[in-house]
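Left out: one protein chain. Kept in place: all the others.
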Amino acid sequence: MRNFPLGMAVFAVILVGCLCGVLIGGFGYRGAVDEAGAAYLLRAVEDTGAANMVSAIYLNYRLYDTLFELLVFSVAVLGVRFYLVGRNEEQVGSIPESQVVRTSADLLFPPILLLGIYLVLFGHLSPGGGFSGGVIAGTGLLLCAVALGAEVVARRFHEGILERLEWGVLLAVIILAIFPVAMGRVPLTDLLPTGRLGQLGSGGSILIYNGLIGIKVFIGTWVIIHYFMRHRGEI
Amino acid sequence: MSVALLPLGHFLFAALSLAWERGTRRLLLLSLFFDASLLGYLFCSFLQGETFAVVLGGWERGIGIELADDRYSLVFCFLAIFLTGAVIAYLWREHLRPYFYMLFHLLLGSVFALLFAQDLFNIYVIMELLTLVSFLLVGYERKPVQIWASLKYLFFASLGMVMYLFGVGILYYHTGTLNLGILKAQLIGQQDAPWLLIVSSLLATGIAVKAGIFVFSLWLPAAHASASPAVSALLSGLVIKMGVVVLFRLAPIFPLSLPLEVLSAITGLLGIIYAVYTYDLKRMLAFHTLSQIGYLILGIGIGTELAIAGGLEYALGHGLFKGLLFLSAGTAVQVTGKEDIPGLIARRSQIPTAARAGLLIGTLGIIGLPPFAGFCGKTLLSHGTDSIVAQTIPVILSIGTVLSFAKLLPLFHPVRGPSSPWSKIGSYAILALPMVFFLPLTRLFIPIEQWNESFGVIPGVESILIVGLGLLLYRFLPARPVKLPQRVFRLEEAVLVILSGFFLVYLLLLVG
Amino acid sequence: MISHVFLLLLLPLLAVFAITRRRRLTAVIGMGLFSLILAAVYLLLNAPDVAITEAAIGAALVTFLYILAIRKTGRLVVAGNETPGLLYREGDKVLGVEQEILNGFARHLGLELVVHFDPEETIEGALLQGEADIGAGGIFSKADERLLQSSGYLSTVLYGLSLHQARQPPRGTTRRRPSYFMDLVEEIKAGQCPRARLDLARFLSVSRLDLSAYRVERLPGSFSYFFIVSSEREELHGQLNSYVEGLKESGGLKKIVRRYFS
Partner (left out) sequence: MQFINGVTVGIVLFGIGILGLVLRRDLIIKLLSLGLVNESVILCLVSLNARPDGVPPIVYAEKGAPYVDPLPQALVLSAIVINFAILALALVFVMLLVERYHTTDSQRIEHEIQQEEHR
């Protein structure tokens, strides 16, 4: 807070103080509302067949929002690639050359990947879902990259293929969303049967969406991390 | 149901244009054809009195996400298509990466989605996509100025959307729904609940940051002035309007009438003052975006049917002529290498004739001379209200606009310049033609009696008088450049200004 | 229940801690911790989905990204004020006595030297924030106690410069001292600088100007130029000191100085 005009700082503090006061006062918060979300709670399981009602809303009732969210994520990945490619790249070997890090990364990577896959596959039955699973698996890959060197991992995951796969997945999600129109239904309708509650095959197309989003986010996370590592940050 | 295909189709094209790199331009044309035919179909059914409300996923209202049109959705869709067509023609000879085209598709898709969105959280998500896409478009050329401008844009837009989300949260806590239609029915009896005031000011502040209202959108001059001309045309003509459209959606539900009127006066006057004393052409146009937003939200604030029609029609007209102005100004700046108006005037013989014609038509439109687009909106607006104050604001704004565009007069001196390629001429024509023939088009929005009542000889004479008055004032304008405070556009100060704006809105709501 | 309230109260404290840090790395790690606690709060609020996502993104991925963005590898970053003879630019090249000393030092450590030219008053902040490793540029005094000074490498004297008719600056406009030396030179040239204190290297370059409007005097006392290092970097400080001493003893320093001030 050096070199800052004192008057402005005081003004800022007063303004933000007022803001907090007005928000807390005007919120009218009186604890949780009874019956909140009853509209979904009563019927989500029957409608969608998913045990996890958050997943049911996220990937069925409000799938349209999720589609936008996925697009935002894709745009971010694309933007990172566009702005960092070809600029000031360096060949990163591994960051710390230490046996301990390497061994622990080797040990940690498989369980983390497994956790990610579990979260993706069982997102409709238990907490988790395509997004968190994909990110966790992608972060696992980061550990791998720290241990083996980013280039080694990058060679294994060839960039061109990844790029195509990523956009292929997005294409698949959008086509899946539009497809019901061909059957004369409203877009984003879930055409699959709901299945028996609690089984892997239940929840209609939530599992498919979770899987596709999981792959997409896994790749996207890795691409972002890889470009950040390759770019010689100078801050 | 086919409404949902507009955005979804564009997302499909976006994904395809990365997969098929060489065919991006063909895909863009194909998508425009697809849009135009779909819109034509929708328009025909609209004329037959159909409405297009659909709840995605086949659920009932309030459970799924609803898409519905109102009278202006389709018209704004047409505006989007016209602007896109012009921009495509403008960029026809340039080789851009597939990345750019993909952003283009996403921009269009989210614009279409927003025009039909009826769900508060859905609006939030779409707005974020729109922010991110325009953020990347502004910085496309990677100049440091652009990068800094778009980074500031991201900061403010993000802050605004956080406030919006806060408002949505409070609203959901008290009403338990996010659907605008259901909300409208639920809120009828509780217009002065204390939480509703907070919600309204939070929502209005959040959207105002994106809608180009002076106290809130302090990122706009830098971003729109530094982006490449095609991007500026799209942002100024289309993306800014999306904020206004959302305000238009919110205005009947929340008690926003008084704040919007006051804000329209503020943004109009401050925008004009800054524009008059700005001598950089693109920056001046950017300030004019801020000032002209005054008309739009004035119409929404007044709230009578005619005023809203006037405001939104002005939005259409503004989209057309601001797009035209940015495109032709971009050419002029590129050819001469000068950005300031005196420099451009000195080299006016180098500017292609078509670009100067575009600038001229755009200027005629923005100052509101009779047959052009600006005139229609302004006339309807002043017919839509009886209040003297609300009628004087547009007059002052119009005089100010003339005053600031009078700087460009020497540019239109009839000198023959070099000729332009056909693609550029076509791009100007796409925007100029509907602008010139705007008057008959307004018939579509208002009943015939009101149309006859509104447009006569008197408004025409009035607007010519206003132009004359503006030119007269320009004579007496001190020639010495005036330095206006630029500190408010810095990141830190602007955040504080936005917060103060929030309190202004809140106080106005308390008073009103 | 109690744990829930405790965690909630911890959040603002951690946030304030993180936001007020000077070193960015500390701030980033503070925010990572904040996210982790936030995830725990979500778990207690019966939102396991949100908790998992927050832990995966907010605590892990975002923190990684920040660290990747702010890391420095293989560089010795010097924040320096431009000083003629000691540290200055010619086109893209950085030259000067200090540049040669520091370049040698960087090579001695196996690093690459990067010089950022900063105005005088921001150098100390850059060091404290960890933006730069060494502060340089004709420094002969330091104000902040959180900084360490290296042993001096060259002795110098100070000259005071003041206008003969001390014109008071117009009211209301408090003149700040120009940040860059070049601005100061412009001011002196225009006869607008009421008073200035210049060291030998700067004075030598100013003395070529017409100084008839000024009263020039040599200030008492003896000074020497040194580098400054953040007090958190004691190891670097020690290495720098021993390198400078070594250079002095071997006579290499004299050669360098002679090349620039003959």
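Worth a mention:
We just call them A, B and C in the order they show up, numbering each chain from 1.
Throughout what follows, a contact is a pair of C-beta atoms (placed from the backbone, for glycine too) under 8 Å apart; a residue touches a chain by one contact, two chains touch by 3 or more.
Note that the coordinates shown come from a computational prediction; the quantities given were computed from them, not determined experimentally.
The missing chain, though absent from the display, is touched by one residue of A:Val16, A:Ile161, A:Ile175 or A:Leu200; that residue is A:Val16. The chain omitted from view is touched by exactly one of B:Ser150, B:Thr205, B:Thr289 or B:Ser463, namely B:Ser150. Contact with the omitted chain, checked across B:Arg26, B:Arg97 or B:Arg142, is made by B:Arg142.
The missing chain lies against chain B, touching residues 121, 124-125, 128, 131-132, 135-136, 139, 142, 144-145, 147-148, 150-151, 154-155, 158-159, 162, 165-166, 169, 172-173, 490-492, 495-496, 499. Touching residues on chain A toward the chain that is not drawn are 1, 3-4, 8-9, 12-13, 16-17, 19-20, 23-24, 27, 29-34, 36-37, 40-41, 44-45, 51-54, 56-58, 62, 65-66, 68-69, 72-73, 75-77, 79-80, 83-84, 87-88, 125-127, 129, 131, 197-198, 224, 228, 231, 233-235.
Touching residues on chain C toward the chain that is not drawn are 1, 4-5, 8-9, 11-12, 15-16, 18-19, 21, 24, 27-28, 31, 34-35, 38, 41-42, 45-50, 53-54, 57-58, 61-62, 65-66, 69-70, 116, 118, 122, 126, 129, 131.
Keep this in mind: only the chains that are shown with their structure count from here on.
One simple way to say how far apart two chains are is to compare their mean CA positions; for chain B and chain C this gives 45 Å. Taking the mean of the C-alpha atoms as each chain's centre, chain A and chain B sit 32 Å apart. Between the Cα centres of chain A and chain C there is a gap of 39 Å. In chain C, no residue touches two or more other chains. Multi-chain contact residues of chain A (touching two or more other chains): none found. Across the interface of their complex, chain A is touched by residues 24, 47-49, 51-53, 56-57, 60-61, 64-65, 68-73, 75, 114, 121, 125, 131 of chain C. Residues 2-3, 52, 54-55, 58, 90, 95, 119, 127-129, 131-132, 135-136, 138-139, 142, 221, 224-225, 228-229, 232-235 of chain A touch chain C in their complex. Chain A makes touch with chain B in their complex at residues 8, 11-12, 15-16, 18-19, 22-23, 25-29, 33, 36-37, 39-40, 47, 60-65, 67-69, 71-72, 75-76, 78-79, 82-83, 164, 167-168, 170-171, 174-175, 177-178, 181, 185-190.
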